[in-house]
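Dropping a structure here in structure tokens format, bear with me for questions.
As you look at this complex, bear in mind that one protein chain is not there, while each of the others sits in place.
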Amino acid sequence: MAMTGVLRPGHAQIRVLDLEEGVRHYRDVLGLVETGRDAQGRVYLKCWDERDHSSVILRQADRAGIDFFAFKVLDKATLDKLEADLQAYGVSTERIPAGELLETGERVRFEIPSGHQIELYAEKKAVGNGLQVLNPAPWTKASENGIAPVRLDHCLLYGPNIAAVQKLFTEVLGFYLVERVLTPDGAGNAAIWLSCSHKVHDIAFVEHAEPGKLHHLSFLLESWDEVLRAADIMSMNNVPIDIGPTRHGITRGCTIYAWDPSGNRFETFMGGYQPYPDYEMTTWSFDGLGSGGGLDYPQRKLHETFLSVVT
Amino acid sequence: MAMTGVLRPGHAQIRVLDLEEGVRHYRDVLGLVETGRDAQGRVYLKCWDERDHSSVILRQADRAGIDFFAFKVLDKATLDKLEADLQAYGVSTERIPAGELLETGERVRFEIPSGHQIELYAEKKAVGNGLQVLNPAPWTKASENGIAPVRLDHCLLYGPNIAAVQKLFTEVLGFYLVERVLTPDGAGNAAIWLSCSHKVHDIAFVEHAEPGKLHHLSFLLESWDEVLRAADIMSMNNVPIDIGPTRHGITRGCTIYAWDPSGNRFETFMGGYQPYPDYEMTTWSFDGLGSGGGLDYPQRKLHETFLSVVT
Amino acid sequence: MAMTGVLRPGHAQIRVLDLEEGVRHYRDVLGLVETGRDAQGRVYLKCWDERDHSSVILRQADRAGIDFFAFKVLDKATLDKLEADLQAYGVSTERIPAGELLETGERVRFEIPSGHQIELYAEKKAVGNGLQVLNPAPWTKASENGIAPVRLDHCLLYGPNIAAVQKLFTEVLGFYLVERVLTPDGAGNAAIWLSCSHKVHDIAFVEHAEPGKLHHLSFLLESWDEVLRAADIMSMNNVPIDIGPTRHGITRGCTIYAWDPSGNRFETFMGGYQPYPDYEMTTWSFDGLGSGGGLDYPQRKLHETFLSVVT
Partner (left out) sequence: MAMTGVLRPGHAQIRVLDLEEGVRHYRDVLGLVETGRDAQGRVYLKCWDERDHSSVILRQADRAGIDFFAFKVLDKATLDKLEADLQAYGVSTERIPAGELLETGERVRFEIPSGHQIELYAEKKAVGNGLQVLNPAPWTKASENGIAPVRLDHCLLYGPNIAAVQKLFTEVLGFYLVERVLTPDGAGNAAIWLSCSHKVHDIAFVEHAEPGKLHHLSFLLESWDEVLRAADIMSMNNVPIDIGPTRHGITRGCTIYAWDPSGNRFETFMGGYQPYPDYEMTTWSFDGLGSGGGLDYPQRKLHETFLSVVT
């Protein structure tokens, strides 16, 4: 099988300070589809074009941030194999029983050196994307509810030890390094973009003293016109925008960063190129992040919030 | 490694009736970059954002069509493994020595039941995409030379025995079936779209009596505006258009089909969704190809040329 | 005043074979806003971004077609002046009393040599576009109901004597000729595009034996992405498409022609350039309409229905 191992980002559990306010944001403004609520009160949502039951799970809590970020793997044999590989590599893993998340099979959870909880799972109920399986239309009314991204695309996490994180993702989990920002002295990486596919990123990390922090959860749009529409909808709903609309030099993606009502940053973006594991990695100097256009290609500036505001 | 085995379409060798006329089309109108000519007189081209030496090779011949379509695989060990797997499956393979194509390593060639020559290879010189490796711009002037697609995306081939072809691609080469059109009686597949990645197609086949035929070679654009620009450029250069601009219901791709000066059909398209191997396949009824909007979603008609004109 | 005389197309009364079927098309698929029904049973609609009460009036009748096409003029003094000018030119005019159409002032109606009823009026109730007058948002939810064009833009009418029609529009009503298609012998005009503004057309005519025919009523979209969305929505609703999506060489507009349930053709389009009265007119040879790309720039063909199907 050409696509093996880790397939893609599957779900993220996000902490919000007020659940209903969070639901209004993610469902009515961002335009995800609510697919369930569980006994703990968590709310499950998915992007309209995702096929599995849920990709964003909201949990009410005292502080914002991310509980865990999970990848779907090819099948149960892959899950077992990756668990064994993680343990052999020296990573402790925990099995979360099937059903702990609605419509989701067993998950293998582990902490990575940046202090984040990562999960792998092989099974989540296929609920479809609302289109017919026979002779489908290309989209439906639901595609225009709120911003309506097609999928949870990736996340950017902040924490310490990203060299060790990179090693774990590339040596055990089958990811490869697509782009990186060097440290000011050029001796190491200040930020890394990792892919398990031909997406320009399935997960990314920035070196940061405090462990386990969320920079943003990112959702994919299909055109630059949709990025403008997202900007308009954010403004109509008083969603505070951090940066954008603009283009990242890094990944070439065209983007808006904004904040949910609890202060968790999210991104709606389109585009970027499609790398393969045999591609030469792209390198940004530390200055390149700002004046080189890495963060904001048109404006070539390092917006102060990029390095300082996380949840 | 999450991306293993067969990575992507690598190159296609196309027969043209007049070499310089073909070069003018592929280089000056379609906007590929010419990267070399060999002792046999073959001309090598690549899309501007491709990293390897060449993806389209033009060979002058008495009749149009495709000589072979090749996939790049992860590495030499993968090449050996896939060759052994093919042989174990009962497929005869041939090793073409490194250098037979410029800047290209050894290729494993085999004929599939539809009568097409398919190749696998692991090595082709990385020549880059014309952007800096450090702090690159998102594109260059070369991105606006002619239609200027970003990559050779896939091909659609016509020939017999596509059930056997599907079995070979899915059981040996690691592809999965993304979409299909049923035969009129619904008992089999009249057309299949296969992926070795999360592209909606890396190769596709239509059941057809005559073996080894080319329906089209397809090139990826990045926006619907670029599809319009491609249509304008085709018209400016008297490139005859077969269908489009329009949207395929199948794959959701937004497309133009047109003919090169030798009568080989090519496609410039954008969009479509991104499937994964765990997705439920999409099925089109035979009528769905036409009136269901499979071929031309806006017009819901089966353009007569779709089933009858191949090279 | 720099904008004087005739301002813009104001309303068109269209005959439909079944009123409710027509309403469903124009309101729910095309996405106009229903603004009233009168004692005769006529249904009034407007595009979301139009400010006046109505631009499309549907009347149930035994045969499809257009009853009249009307222009709004600057003010009542202009209406009186243009009426006097028409009479002085030898055109009979009729005053239709205020209120005969809902929320519409007195209209001056006259027949032009092509056999069409044209109206001028100065007053129609301003109902706004649904946005606040203070600190408005750029659009609202209503902008995404159906295809949702921003305005009734122009119409194309078929009838005899278009040389006389051109003379009337340019010498009395203040229009100028923007583009034309020559007759096969080059001695006269087979088609004319006329503007009273810097729109590329406010009204257009094709020479045709039968008087008073409608080729299409045209609605403006704001992007090529919206043209694709319109194509998708037409297909979802089984609206038969005549031509497109494509670009007209004439006017450069990017377009779809389709039919309402009664067989009246309508257009949804975007773009085209903005001419001024001092611009040199653009001329198309008769062959240029087809092979010159006048009608369909990408495909350079004269779709047979263009010259033969009218209501």
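Descriptive notes on the structure:
Here the chain labels run A, B and C in written order, and each chain numbers its own residues starting at 1.
Rule of thumb we're sticking to: a contact is a pair of C-beta atoms (placed from the backbone, for glycine too) under 8 Å apart; a residue touches a chain by one contact, two chains touch by 3 or more.
Keep in mind it's a predicted model, so treat the numbers as computed, not measured.
The chain not shown here is touched by just one of A:Ala231, A:Ile250 or A:Leu289, and that residue is A:Ala231.
Here one chain is not drawn; of C:Leu19, C:Ala61 or C:Leu74, the residue touching it is C:Leu74.
The residue from A:Leu101, A:Cys254 or A:Val310 that touches the chain not shown here is A:Cys254. Seen from subunit C, the chain kept out of the figure touches residues 1-8, 49, 51, 72, 74, 126, 128, 133-139, 150-151, 173-176, 196-199, 222-224, 247, 249, 252, 271, 273-274, 276-280, 282-285, 288, 292-294, 297.
Mapped onto subunit A, the interface with the missing chain covers residues 224-225, 228, 231-232, 234-235, 238, 241, 244-247, 254, 256, 293, 297-300.
Listed by residue number, the positions of subunit B touching the unshown chain are 137-139, 144, 223, 225, 232, 235-236.
Everything that follows uses one rule, which is that only the chains that are shown with their structure count from here on.
The most central chain, judged by the distance from its Cα centroid to the centroid of all protein Cα atoms shown, is B. Homomeric contact subunit B/subunit C: same residue numbering on both sides for over half of the interface positions. For the pair subunit A and subunit C, the distance between mean C-alpha positions equals 48 Å.
Rounded to whole angstrom, the centroid-to-centroid distance between subunit A and subunit B, based on C-alpha atoms, equals 31 Å.
Mean C-alpha position of subunit B lies 43 Å from that of subunit C.
Multi-chain contact residues, meaning those touching two or more other chains, occur in subunit C at positions 225, 232, 235.
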